[in-house]
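Note that one protein chain of the assembly has been removed; the remaining protein chains are unaltered in position.
As written, the chains take the letters A, B and C, and residue 1 is the first residue of each chain.
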Amino acid sequence: MEFGYDARTEEFRGRLAEFMDEHIYPAEPVLHEQLDAAADPWAHAPIIEELKAKAKDAGLWNLFLPGEHGAGLTNLQYAPLAEIMGRSPHLAPEVFNCSAPDTGNMEVLTEFGTAQQREQWLDPLLAGEIRSAFCMTEPEVASSDATNIGTRIERDGDSYVINGRKWWSSGAMSPRCKILIVMGKSDPDAQRHRQQSQILVPVDTPGVRIKRGMHVFGYHDGDHGGHAEIVFDNVRVPAENIISGEGEGFAIAQARLGPGRIHHCMRAIGMAERALELMCRRTLRRTAFGGPIADQGVVQQWIADARISIETNRLLTLKTAWLMDTVGNKGAHTEIQSIKVSVPEMVTRIVDRAIQAHGAAGVSQDTPLASLYAHARTLHIVDGPDEVHRRSLARRELKQYR
Amino acid sequence: MEFGYDARTEEFRGRLAEFMDEHIYPAEPVLHEQLDAAADPWAHAPIIEELKAKAKDAGLWNLFLPGEHGAGLTNLQYAPLAEIMGRSPHLAPEVFNCSAPDTGNMEVLTEFGTAQQREQWLDPLLAGEIRSAFCMTEPEVASSDATNIGTRIERDGDSYVINGRKWWSSGAMSPRCKILIVMGKSDPDAQRHRQQSQILVPVDTPGVRIKRGMHVFGYHDGDHGGHAEIVFDNVRVPAENIISGEGEGFAIAQARLGPGRIHHCMRAIGMAERALELMCRRTLRRTAFGGPIADQGVVQQWIADARISIETNRLLTLKTAWLMDTVGNKGAHTEIQSIKVSVPEMVTRIVDRAIQAHGAAGVSQDTPLASLYAHARTLHIVDGPDEVHRRSLARRELKQYR
Amino acid sequence: MEFGYDARTEEFRGRLAEFMDEHIYPAEPVLHEQLDAAADPWAHAPIIEELKAKAKDAGLWNLFLPGEHGAGLTNLQYAPLAEIMGRSPHLAPEVFNCSAPDTGNMEVLTEFGTAQQREQWLDPLLAGEIRSAFCMTEPEVASSDATNIGTRIERDGDSYVINGRKWWSSGAMSPRCKILIVMGKSDPDAQRHRQQSQILVPVDTPGVRIKRGMHVFGYHDGDHGGHAEIVFDNVRVPAENIISGEGEGFAIAQARLGPGRIHHCMRAIGMAERALELMCRRTLRRTAFGGPIADQGVVQQWIADARISIETNRLLTLKTAWLMDTVGNKGAHTEIQSIKVSVPEMVTRIVDRAIQAHGAAGVSQDTPLASLYAHARTLHIVDGPDEVHRRSLARRELKQYR
Partner (left out) sequence: MEFGYDARTEEFRGRLAEFMDEHIYPAEPVLHEQLDAAADPWAHAPIIEELKAKAKDAGLWNLFLPGEHGAGLTNLQYAPLAEIMGRSPHLAPEVFNCSAPDTGNMEVLTEFGTAQQREQWLDPLLAGEIRSAFCMTEPEVASSDATNIGTRIERDGDSYVINGRKWWSSGAMSPRCKILIVMGKSDPDAQRHRQQSQILVPVDTPGVRIKRGMHVFGYHDGDHGGHAEIVFDNVRVPAENIISGEGEGFAIAQARLGPGRIHHCMRAIGMAERALELMCRRTLRRTAFGGPIADQGVVQQWIADARISIETNRLLTLKTAWLMDTVGNKGAHTEIQSIKVSVPEMVTRIVDRAIQAHGAAGVSQDTPLASLYAHARTLHIVDGPDEVHRRSLARRELKQYR
């Protein structure tokens, strides 16, 4: 047992932190100015492209991706890097080409894509030239239960025809989003976990209608490409667009979820660190009743509890990454579910305390806290609500005594 | 001791609830459509004027105002009516001419205004023809400590000259907002609570610059007239615009805060009731793992705890109203602070649970929950953060044993 | 709606508080000395009999009992008196002949007893000459579901024969306990709520074996007569010992539970007040890091939150009492369940904070706090665990939307 980061991780951490200090944090107000100035809420901010070029030059690119296509880091090595990126969640992940859902889509194409699929879609994604979306969640059903899925993917000659309605397809509002990975039912009569397929659908395919962008606590998240509601009305794509094969949709989704969740958690830890830093700085500077509010016991309690819960959650997340590397995603299932429940609780609480420490500024556009909160709050819901994971965790715990 | 509402209250409750069912709830989507369709974020939605006319006709107008100018209700009688309005907080309070900060401004003018001030500003406010704002909070200081205030109101011949910077002046982004009540220091050398004055400043006075609208999470609250940051740069108004007299600012603020806080609390209880209703309806309708999620124990716990904490908070709020009516705002000070702390905690928790019960829809524009949350969250901060009130409550509790 | 106590209540409150100051609080250390000095853990402390005589003389006797046999107070009038008694829960309730389970047993005999039953058992109970126990809970089943009950009450000629095992029969370890009211099944084939009967069993009936006293966090509660496990082995009593009639057991239990729960809640509020007072006194006196710990923000937060939650819970309890008086126990069912959940949560939290404020003294025999905690903790369990009540509350809430 050993709790220090290895040399390669430390080296990347150092370079990444330096890049954040030099380029990312100073660019945050620039991003907001560019977005405020744009007429179109889905406009792309030029600062992002500038920074992407710099990140590529610095060798801080595709760090998330194991194997030859990416930086080749393990989950355990990447985790603390994702944490650092999470400190500036509107800017850093995209700058380093490590932002969801592109990361998950690139993983899927790397692992399951054909050579042609990879050439057509993976290469430009790896290069940061296009963006992508993953169309999974549906408005009408509890999507935490995959068998509920309503969208149909039906074979018709050399094509598949897709009909259905998706929402929360993050990134799809962006004009730079070119390709959708769509999950749907290809065979409702197959066994439970063989009914689903995943298929590649270019955004400009006839019948694809981007209906609207979903809001998150008043934010449309335009800088991330928003969250689209999309109608698929007799959308026809070539049969070779299927990923891995008919009936493989559930397996692909499972493969994607482990890394996806741990990336979310690591970034969330970075968000919590950022909020804690802001809380410390603010309370040291702000005076009331004769002294800095950082001297007040209640504020100190918030700070201490924040530090403790960040540390405990970081360790469990790192152990989860280590398990994924050593025994595989399936062997890390309990731990993945644990951090999926525990980290969002930690980060929402800390950000909420940081907001309170800022007073009215905390809920406003003058700090990143309110938007951090909105994002953190969604983590209790995306990829399955807390309650579903707790139920599953309890069942596994109880099983050993049945 | 008696826990039933009196006949007059019951009669108003019945009529108000009927009006809500018939006119307000059906108008909620209309409001959103009109606001979405408007080019200007601060545009006034026509539906509001239509409903105001109906409310006036129905005799449901100015219910908040005691005495001859309003409906003449006591705080205890008005409280359950404010609760009902709180169920539709974007629409109902304004429709019944009971929305902050106009209510507080009307109370101040009724109690402290000269005949001329009342004629010029109170009458059109009572008629719902104009709106108003209250300029108290400042960006640079902890405004919970009134002695921190930086804005200056200086006598110069027959005028006062105002210099300073305010923010969170709610309503002031609306083109319908015509008058500001500004709090500032007229005599920094006077004793602690005699340094401040309040003065009437027409919005179109030279030197008044509405700088920007503050956001609450991602909302700009345009339907409420937003929350303005305002710069006062050598703003000159006639000396007769002073309210009640130089040095009276703190006393006026105190007089305003009691009713203001209790109105916030009563509306917040209505918000909680709305959220609980939505949570029940949703969980009965939504199915997962073989049954409605309303059958799940965790959801039932949320619902039971919501019901209990609404009841306990409502009772303390009503008792506070009764104390204000019987022993005055000062005699109700402890209870006012208690509900100021307790009610926001209750409503944020319930709305948060309702969001969770709705999944992704809960954070989106498809339910009122995310915007209810954003509003509820500010109640922990406005009119003094929870921590300041808890500190004051504890000191009073400890005093009896010193 | 009116929040003041009526004149009769105020008069009793004044006298009771005076009696507490003059006689009860000074007797607390005497009680502990007498108990510590006694060889027998179930010995009766002489101080209690002395105080009972004084209480009778002062006309503070049987305050709990409505109607001619007792003080004739309503629930709403008695509630604040029970609260005051709860401030010294080991001493005051018994001194005023208002302690469970005697109160419930006296209510049952008053309402359902025959003239002979009343003469034989109610009269000496009302006079405080004997004590009694209620044998309901069983070790082997979840007693919150009355249909689970295993004890049998079988007719055999002119007798009933009782077989079964009970525990947590509070008071039955006392040599002064002379009579048991036993709940059992007389007809397992009857409809669900007609299967049970209640019957009077003198403690000295052959076959009654008091097996042991149950502990509560290390306490055996000898001053209360402990909590007995009792085996009933072919216990034969005359048929006229049945209460109200065969099959009436469930109805009698229901009639008993409402007042029983509200008495527990009111006393618990008194316990919370006592703990809060101790917390204030201690933290004002105790010094650390250069000042009294009452000056620390975290302690002030505890105190403020304690005050708030005591107030809200007291109001709901009083409203519940008012409902019981005006619409009956059945009409107050939701509120009874609400306080049954909410009050124990409040009091355990406050006592726990008071313990923390006392440091090691708080968990020891040098303050009443640890034993208050132990007692408060059981309130989450007795008369049905929190979870059962929450479930029932949620179902009622949901019903209106089904």
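What we mean here is this: contacts are C-beta pairs under 8 Å (C-beta built on N, C-alpha and C of every residue); 3 or more make two chains touch, one makes a residue touch a chain.
Bear in mind the structure is a predicted one, so any value in this text is a computation, not a measurement.
Put simply, the hidden chain is in touch with A, B, C once you look at the whole complex. Among the residues C:Asn163, C:Thr205, C:Thr334 or C:Gln356, only C:Gln356 touches the chain that is left out of the figure.
From the options B:Pro188, B:Gly245, B:Gly297 or B:Gly331, the residue with contact to the unseen chain in the full assembly is B:Gly297.
Here one chain is not drawn; of A:Ala127, A:Ala190 or A:Leu315, the residue touching it is A:Leu315. Annotation for subunit A: contacts to the undisplayed chain at residues 1-6, 9, 76, 276-277, 280-281, 283-284, 294, 297, 299-301, 303-305, 307-309, 311-313, 315-316, 318-319, 322-323, 334-335, 338, 341-342, 387, 389-391, 393-395, 397-398, 400-402. Contact between subunit C and the unshown chain involves residues 137, 139, 142-145, 148, 167-168, 214-220, 286-289, 293, 296, 298-299, 355-356, 359-366, 370-371, 373-374, 377-378, 380-382, 385-388, 390. Of the residues in subunit B, those that touch the hidden partner chain are 296-301.
In this text, only the chains that are shown with their structure count from here on.
Note on chain placement: the centre of subunit A and the centre of subunit C lie 54 Å apart, centres being C-alpha means.
Annotation: 44 Å between the Cα-based centres of subunit B and subunit C.
Look at where the CA atoms of subunit A average out and do the same for subunit B: the two points lie 37 Å apart. In subunit A, the residues that reach two or more other chains under the touch definition are 296, 298-299.
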